[in-house]
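Structure incoming, see below.
One protein chain omitted, others in place.
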Amino acid sequence: MRLEFTPKEEAFRQEVRQFVKDELDSAIKAKVERGLRLEKADYVAWYTKLFDKGWITPGWPEEEGGPGWTPIQKYLFDEETLLGGAPRIIASGINMLGPVLIAFGTPKQKDQYLPAIRRSESWWAQGFSEPGAGSDLASMRTTAVRDGDHYIVNGHKVWTSYAHFCDKLFCLVKTDKDAKPQEGISFLLMDLDTPGIEVRPIKLYEGGNDLNEVYLDNVRVPVENLIGEENKGWTYAKYLLGHERTGIAGIGASKQQLLRVKRLIKEQGMAGDSHFQRRVTELEIELIALEATGLRILGANQTFNAQGAEASMLKVRGTELRQDIFELLYEVAGPAVIPFSEEAMRLEGVDPLIGDDERSSLAANFLDSRKLSIYGGTNEVQRNVTSKMLLQG
Amino acid sequence: MRLEFTPKEEAFRQEVRQFVKDELDSAIKAKVERGLRLEKADYVAWYTKLFDKGWITPGWPEEEGGPGWTPIQKYLFDEETLLGGAPRIIASGINMLGPVLIAFGTPKQKDQYLPAIRRSESWWAQGFSEPGAGSDLASMRTTAVRDGDHYIVNGHKVWTSYAHFCDKLFCLVKTDKDAKPQEGISFLLMDLDTPGIEVRPIKLYEGGNDLNEVYLDNVRVPVENLIGEENKGWTYAKYLLGHERTGIAGIGASKQQLLRVKRLIKEQGMAGDSHFQRRVTELEIELIALEATGLRILGANQTFNAQGAEASMLKVRGTELRQDIFELLYEVAGPAVIPFSEEAMRLEGVDPLIGDDERSSLAANFLDSRKLSIYGGTNEVQRNVTSKMLLQG
Amino acid sequence: MDFSISEEQLQLRDAVKRFCDGEYPPEMRGQQVSADMRRERWGMMAELGLIGLAVSETCGGSDLGMVEQMGVLEELGRCLSPEPYLSTAVISGSLINALGTSEQQQRWLAPIAMGQLRVAFALDEPRERYAYQASLMECRLTLEGEDYRLSGEKSLVLDGADADAYVVAAQHDGALQLLVVPADAVGLTRTTGSTLDSREIATLCFADVLISSGQVLAEGERAECALQAVLDRTSAALCAESVGAMTELVEQTREFLKVRKQFGAVLGKFQVLQHRFVDMVIALEQSRSMAAVAAMAVDEADAEKSRKLVSAARVSVARAARLISKEAVQMHGAMGMTDECQVGHYVKRLMVAERLFGDISHQLQNFAKSTATAA
Partner (left out) sequence: MDFSISEEQLQLRDAVKRFCDGEYPPEMRGQQVSADMRRERWGMMAELGLIGLAVSETCGGSDLGMVEQMGVLEELGRCLSPEPYLSTAVISGSLINALGTSEQQQRWLAPIAMGQLRVAFALDEPRERYAYQASLMECRLTLEGEDYRLSGEKSLVLDGADADAYVVAAQHDGALQLLVVPADAVGLTRTTGSTLDSREIATLCFADVLISSGQVLAEGERAECALQAVLDRTSAALCAESVGAMTELVEQTREFLKVRKQFGAVLGKFQVLQHRFVDMVIALEQSRSMAAVAAMAVDEADAEKSRKLVSAARVSVARAARLISKEAVQMHGAMGMTDECQVGHYVKRLMVAERLFGDISHQLQNFAKSTATAA
């Protein structure tokens, strides 16, 4: 056991910190730190810098362009980039499809797609959820019917993040209608400009529009765009979801938001408010406990009471803690949450009602934070899954 | 709508307050206010005064010895007696069996039992729960088999409150083994000195022993001790449980404990602790909201979103609020909860480790308060029942 | 305490409900409507006598109390009405009603009751947070002959974007003054914007605006007392409005739980959601009780008791609103976060109601202060 990171790890941390300091554009940093909306160009600008440095795909194996980091290094990279105000890596190509392609793709598929993902030239949208299904992926109804060298795909996907940034789509489709749920599902890739595909933005209650619907109307997808075997798509999707959840504890993001709470308390002259100070202290302590648990799990040779359920438990605790932090930010904002300006949220101009501070974004951020316990499998589903492991083992 | 009570109601409140002031023994009051243990003699002393005044059975109809109060008067009586430091009415004869006898008993049964209950000459124990059944009353296994003019009763009852104070027992027994759960159950009365009955105290984790087990080994009970019809006992039990839950919101008890919190904060020189002050304020407000809701339900002509579920909702909210107040008391106690003395709990002598204050009782009271969400149907069962009404209606 | 409703109160509620169901059909709630349509609705509310409910009979009102207004506000909250009922009918109307000379009442109050004049309330300022003491206000009056000049900035003026006039709180030598200022006064500029829940709001900038003595409603202690009273009234109104919005959120969640299937069963069959739904209903019912307590306190109680009960009600309602909002969103899933779904619009209305004229911390302080004074 050792409290401190090794000197090598600390040196790596410093390197990342310095890199962010030197390379991150100050306007992007300002948007991130103030909880404002980012454009695609903001993400691409930062990802290109990471690509140039060789750091864009920490989760990929070295031979496919990953940096070959230890879990601790990946952890430190996440923390330092987020604490430094860098955008998160939201590209599904990097986080989700990449690992699936690497594990299950043909050599041709890998050559065709991986390099463009790494260079942010190609952005992938995820087509999993469907209307009326939510976390219950297995009950999907989008179909793909074989027609010569093509599949004909028909259906309707929702909650597709950032599809308006994307040129490609990976998609779960039903290839065997008679099979049981979770069977008869295949994993298909397609260009978003294929005829028959329509992307419609979903306006969200806090004014954002990161999510979309994707309508698929007799879309012809070449058979070579199938990942792995037909009807085995559920396996690949589960592999992908496992990848999605690592890092979902969001330690770096929570640390960044706690710094924001402290800054706002000071800026608003509320340092003497013992209630807010106590809440900050309580949340700081909860974050330390979550971080320690995340690192303990990375360490692995410790006994962990819920083997197999670690990711779910980190997701549950991490998202609920982040929601608590966003709620505290919302409390600190006081009456400043009453006015709202979409322009101010985009830093496109300063709303005269709000002034030049970020307080109006705090209501939007609070509303947005509710998604944390919904997406990636609701926290209810995570607790169901975990309890099964705990009470049946 | 009217915020204030009527002058008549206020006069009644004053009358009750004055009565408590004049008649309540100061040693009993001290025990109640400090959360210490009461003896049977303490209860009987107070109940006798209430009997003499005609106030011992507020829940009974006037013709059976009730005082003929309005619901508001009953409410004010509860509040004023508890705020004044009087013992609660714990006698099951008064709270539970009395209403059942009045509704379903024969004239002979009424004559035989009701007067003694009112004079606290006869104390009744309740034999409902069984080992392994808990809130699931319908799965009981105690049997009564007819043998001429008697039932032969065999079984084992648990969680029988104050059985060591009692001379009589009312009991649910299975008279038709082949019937479905909730059917084939009968409601029997018996003397606790009948051969074959053994009462064993259950020692509780906070040192108290208000609960008992009752073993029934070939107990011969005269058939005339049956309430109502054979195999209809579940109906009478439900009627009884409905009575048990009214007043279970415990407004008066909560008010009394909040006064105690404030007193202790002052006594311990912690009036400047803003955290404790905020918690007190929060709980005071929650209590006002609960009290208003209780009174609104008494008023009745208002629409209430959960008709039929009022009692369950008051039980859930009332017990959880009371638990929060006891937990705050436990917080305020600080290091004083470390030592514990059963003698001090009984005010039989002052423990030199604890001094002459009541702080050591706060740990025991906190532990004891956990029962509030367990007995009278666990809060889980209450929420199950309520949600059925809300989501099926 | 008696919560029973009189026959007249019930009839009023029914009338308002019919009006709201007709004028605010579900599909329009939370959507922007034209100024013309809103003007028309406002006229209908005046005709129904809703705006003048608490206005004296001499000015064309019904001289009723907060308990009656509560029924109106609850319905307006239930339908997400964007009409300036709170600012004009509850706040400005009651201030002019309580403080105005008969001339002032005829000039401003009568047209308010008739729906011809919309008057918003300018109290908050950009610098301080819910600091409603005159000495902290930067909006100041200076004497000029028999008149005054008013300078300073007022922010968060709800319904201020197209109000015809404003009741303004300002200080004069440390003492509070309450004034009526027409929207077209020389030297008054307004910057308009939107609230979180898409209603209209404004910042007002006063640059040496001439104020004649006829515009002064009250000053000094009389103004202080009236401000305290109207803040209580406003809080009671916000509670009622919130209860309406929460009722609808609970209803929509109930319906959703009954029809939406997940993993082969309707959501309402999952025990964790059942239990949490029970807690939503408990929170709602407690809020309903407390909104009634607040309204009765405003109508009946002395200043200290009223302040205590009203601030308790606001805390209680705000906590309930937070719980119900979170659960309604969570149970609706991603759909609950879309602009298309009504849930979000109710959630945002509740968020604004929580923050107008005092947040939870502010109300807790009010409660503790009034308890200390009362004890």
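Read from first to last, the chains carry the letters A, B and C; within each, the first residue is number 1.
The definition used in the following text is that contacts are C-beta pairs under 8 Å (C-beta built on N, C-alpha and C of every residue); 3 or more make two chains touch, one makes a residue touch a chain.
Because the structure is predicted, anything quoted here is derived from the model rather than measured.
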Query = Which listed residue, A:101, A:189, A:316 or A:363, touches the chain dropped from view?
reply = A:316
Key: Candidates B:159, B:187 or B:234 - the one touching the absent chain   = B:159
Ask   = In the complete assembly, which of C:206, C:270 or C:367 touches the absent chain?
value = C:270
Task = Specify the residue from the set B:42, B:64 or B:380 that touches the hidden chain.
result = B:380
Key: Residues belonging to subunit B that touch the chain removed from view   = 129, 132-136, 139, 158-159, 202-206, 211, 268, 273, 275, 331, 334-335, 337-341, 351-355, 363, 367, 370-371, 373-375, 378, 380, 383
Interface with the unshown chain - residue positions in subunit C = 270-272, 275
Note = Residue positions on subunit A contacting the omitted chain are 1-5, 277-278, 281-282, 284-286, 288-290, 292-293, 295-296, 299-302, 304-306, 313, 316-317, 380, 383-384, 386-388, 390-391
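Here is the rule we use: only the chains that are shown with their structure count from here on.
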Request  = Select the chain at the greatest separation from subunit A, using centres from the mean of Cα atoms.
outcome  = B
Query = So how far apart, in whole Å, are subunit A and subunit B when each is placed at the average of its C-alpha atoms?
reply = 52
Message = Averaging over Cα atoms per chain, report the distance between subunit B and subunit C in Å.
response = 43
Remark   = Listed in rising order, subunit B residues that touch 2 or more other chains are 278
